[in-house]
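Shown next, in structure tokens, is the structure this report addresses.
Here the complex is missing a single protein chain, while all its other protein chains stay put.
Our next item is chain A:
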């Protein structure tokens, strides 16, 4: 199991790993409140990438990665994951439901 130091490298390699085998890859998050530790893991049951941290700022970065994985897993590995688009779509959806409440 490899702990990756750089967040960006972890993200890049994780997405690569997932796209190579979307059926077997999974993304795991482990949080320990008592130790204040967060560990992320992406694996396809052959290779394993991990990232650990105790920093609050990494939790914010993880949020974005969560969104990316949700999109990829539901829409497929070729889905467009530009984060801006996912936020826009959320707002679009909200306004649809609002029916003119938001203008």
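As a convention for this text, a contact is a pair of C-beta atoms (placed from the backbone, for glycine too) under 8 Å apart; a residue touches a chain by one contact, two chains touch by 3 or more; residues count from 1.
The criterion applied here is as follows: contacts and distances are computed from a predicted model.
*Asks:* Suppose you had to identify the omitted chain by its UniProt name; would it be "Anaphase-promoting complex subunit 5", "Septum site-determining protein minD like, chloroplastic", "Signal recognition particle 14 kDa protein" or "Mediator of RNA polymerase II transcription subunit 17"?
*Replies:* Options "Anaphase-promoting complex subunit 5", "Septum site-determining protein minD like, chloroplastic", "Signal recognition particle 14 kDa protein" or "Mediator of RNA polymerase II transcription subunit 17" narrow down to "Signal recognition particle 14 kDa protein" for the missing chain.
*Asks:* Since one chain isn't shown, list which residues of chain A touch it in the complete complex.
*Replies:* 22-23, 25-38, 45, 53-60, 63, 66-67, 69-76, 86, 89-90, 93
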